[in-house]
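Missing here: one protein chain of the complex. Every other protein chain is in place.
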Amino acid sequence: MNARNLLDRVTRVPGVRGALLVAATDGLVVAEHLMDGVDGRAAAALAGSLVGRLARTAREAGYQRPSFVHLKAEAGSVLAAPGSDDLVLVAVVAPDANLGLARLEMIDAASRLG
Amino acid sequence: MSDDIRALTARLADEPSSLAFLELAEALRRRGQLDAAAKVARGGVSRYPGLADAHDLLARILSDMGDLAGAFDAWTSALQLDPMRAAALKGVGFLYFRAGDVIAALDHLQRAGQADPDDPSIPLAIARVRTDVRQQGAPRANGAPAPSAPPPRPPATPFEGIEGGEEGFLLVDGNGLRLSGSLRVPSGEEAGDRVAAQLAGVSREAARATRILGLGSWHSIAVESPEGHLYLAAPTADTVLLAACDHSLPVARVGLLAERAARSARAWLEGMG
Partner (left out) sequence: MRALEPWVVEPLELFLAESSARLTLLMTSSGQVVAQHGFSRSLDVMTAAALGAGIVASTEELARLLGSSPFEALVHHGVGQSCMLSAFTTPRGRWIGLVVFGPETSVGIVQLFFDQMVQQLVASAPRDSVPAPMLAENFESDLNASLKALFGR
């Protein structure tokens, strides 16, 4: 499955405002499918950096690399599903998004990366 | 003596180790035979000290008898065994309300609502407490308690009575220093300080990400990994709380526990001045 198809699957979930494939170490966009108003470059840099720090935190706690991250905020959430080869699938979602479905789609899509 | 009570008494006599004491004590309570109900319930609690139902039942009986301090202790014991037990949360919330501590009352009632969203009495109780707050003016946190009410007791640690307790939670200040709690890696080694050092940066990064992406202030971070779940919350602007749990609990349940621990930590921090 190519990057475009992976992103389409995620953005079809109700409430998802955009999805990106991010090079985690560099925090740069590899591919993106975004609605207006979502800053893909910022999302890639910030989510990549946060996932990296959470991975270090998890490692210190004796856990392996995270399989899914949900950053919840007042006006929405950032979801991230790390895949192989330093790639992370990131989604920016509205507060009323179907988080359960988005999580399942992202974990499945991330397993197909690389 | 009614037939059902007679039958339950006979069953308990035949099988003293059975859980028939729960039904018997409840039946006695409903009939208003509170002394007998308390005696049966206490017997059950001493036989099954790890059974939250037994503590919960004893608490309800003591509450009916007007022994609110005893009821408070029994519900607290039930919550130590089952932190999301709606009936016990509701009961403790009621007792805090009676004691004039509306903040603690609302806190417990809201947790009860999370634990049992289908219980219609809980939103009504919350509305009742809020009405009282509006009528009385400012919240009467730790106000003068009724003579028979339990005195609100500040917890010795932020995580007292929460599932996982001191072992599964970390409270960290803005500089990445541990304020309370501990965390052991699966191999048994204490990792609290190392994890705490990472958490200050996580909080800053989360705040920055949500601000720049126009999502407002951050509320929580759930991290799933093959070994278990981590859940972060911010009890105050300057602190971060981490809850860690293996896969025995779903991540959403870990989130509920972490939110509860965060509220408890907030109260603990306020109590420390």
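Each chain carries a letter (A and B) given by its place in the written order, and its residues are counted from 1.
Following the convention adopted for this analysis, contacts are C-beta pairs under 8 Å (C-beta built on N, C-alpha and C of every residue); 3 or more make two chains touch, one makes a residue touch a chain.
It should be emphasised that the depicted structure is a prediction, and the values quoted were computed from it without experimental measurement.
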item	value
Touched by the hidden chain, restricted to displayed chains	A
Candidate in contact with the missing chain, chosen from A:T25, A:Q64, A:S84 or A:S111	A:T25
Hidden partner chain, residues of chain A it touches	25-28, 41-42, 44-46, 48-49, 52
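Please note the rule applied: only the chains that are shown with their structure count from here on.
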item	value
Contacting residues of chain A [partner chain B, same complex]	37-39, 42-43, 46-47, 49-50, 53-54, 56-58, 60-78, 92
Residues on chain B engaged by chain A in the complex (per definition of touch)	183-187, 189, 191, 194-195, 197-199, 201-202, 205-206, 208-210, 212-228, 230, 244
